[in-house]
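Take this structure, written in C-alpha cells, and hold onto it; I'll ask about it next.
The complex is shown incomplete by one protein chain, all other protein chains being positioned as in the whole.
And then subunit A:
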Amino acid sequence: MLAYFIRRIFSVIVMLLVISLVTFGIFFLFPKMIGTDPALYFVGKQSDPIAIEGIRQKMGLDDPILVQFGKFVVGLVAGRTYANGPDVTQCAAPCFGYSFKTEQEVWPLLLDWLPVTLSLALGAVVLWVIGGVATGVISALKRGTVLDRSAMGIALAGVSLPIYFTGMLVIAVFSDQLGWFGRPDATFAEDPGRWFNGMILPWVSLAFLYAAMYARLTRATMLEVLNEDYIRTARAKGLTEPVVIGKHAMRSTMTPILTVLGLDLGALMGGAVLTEYTFSLHGLGYSAVRAISEHDLPVILGITLISAFFVVAANLIVDLMYAVIDPRVRLS
C-alpha cells in the first residue's frame, strides 16, 4: 500500500515534468517559429538593441531549450536569480518566471486567480452533486413516469446548452431584469455577502451543466444496480425500501459517480474558461484566455502546469479512493 502510494506519487511527478517539458517546448519554440524574439515581448517593440540583448542575457533566452527548461524546473523548486551584470532580479520558489506583459512574477498572479477558480468550482460542485444525484435517483426510481421524462428532458437540455447561453440568459433574467443577484464584483475578503450574492449565478449556471450530466449518469447506474442480485437479496432480508435504496443501491451507484466527479473537479480547478469569461470572473480560465491573446507565454505555461497538476492529482485521489470504496480493488 505504502509502496504503491510512493510509486504513484513518483509517477505523478514524472508526468508533471513531461507535461511541463512539452508545454515549455511548445511555448518557447513558438516565438522562434513565427520569427519573433521572446526578448521583444519583455521590452516592447521600440526598445534599442542593447536593452533587448540585456534582457536576452538576463532571461537566458540564448541557452539551448533543454538548458532553459532545466533552469525553469530548478526555479520551480528552488527559486531563481536572473542576472545580467549588476541588473539582478530575485524570483522566489516556486518561480514560474515573469509575465511578458506586466513584468510581474507569475506565481503571485496565479495565487490571485486560483481562489476565484476554486470558489467557482467548489461552489458549483456542491450544487451539482446534490442536484444531479438526487434527480438521477428519483428518475431511476420513478422510471417511465412523467417526472422521469421531464427530468431527463431538462437534463438533455442542460447537457446540450452551452454555458455562454445559459449564463447570458440567467444574467439577463435574474441580474438585469429581476435584480435578484448581482455580478461577481467583490472578493470574499472584501464583502462576503456581496461575494456570495455575486457567485450564485455562476455557480448555478456551471452546476446546471454538470448536474444534467450527473443526473443522467446516476439514473443509468442506479437502474443497473437495481437489477443486481444483491438488491434482491437485500429486499429478501426484509429491509425497508429506504434502506435498500439508500444504503445498498446507493453504495454501488456512488462508485462511478465519484470517479467522474474526481476527474471533473480536477479539470475544473484548472479553470472553467467559458463560465469565467461569461461572468467576468478573473480566475485561471479567464486569465489563460487573456494570456493567450497577449502571447504571454510564462503565464500560459504557469496556468497549464497548475491545471495539469489538478488533473493529475485528481486522478491519483480517485484511484486511491477506489480502494476505500470498493474492497475488491487491491492497490498494487
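Keep this in mind: contacts are C-beta pairs under 8 Å (C-beta built on N, C-alpha and C of every residue); 3 or more make two chains touch, one makes a residue touch a chain; residues count from 1.
The definition used in the following text is that contacts and distances are computed from a predicted model.
*Asks:* Which of the following names does UniProt give to the chain that is not shown: "Redox-active disulfide protein 2", "Peptide/nickel transport system ATP-binding protein", "CopY family transcriptional regulator" or "Quinol oxidase subunit 4"?
*Replies:* The record for the missing subunit names the protein "Peptide/nickel transport system ATP-binding protein".
*Asks:* Which one touches the absent chain: A:L239, A:A267, A:V289 or A:A313?
*Replies:* Going through A:L239, A:A267, A:V289 or A:A313 one by one, A:L239 is the residue touching the chain not shown.
*Asks:* Using the document's definition of touch, tell me which of A:C91, A:A186 or A:I231 contacts the absent chain.
*Replies:* A:I231
*Asks:* Tell me which residue among A:S20, A:Q68, A:S205 or A:S252 touches the hidden chain in the full complex.
*Replies:* Within the whole complex, the residue contacting the unshown chain is A:S252.
*Asks:* To test your reading of the contact rule: which positions on subunit A touch the chain that is missing from view?
*Replies:* 226, 228-241, 244, 248, 251-252, 325-328
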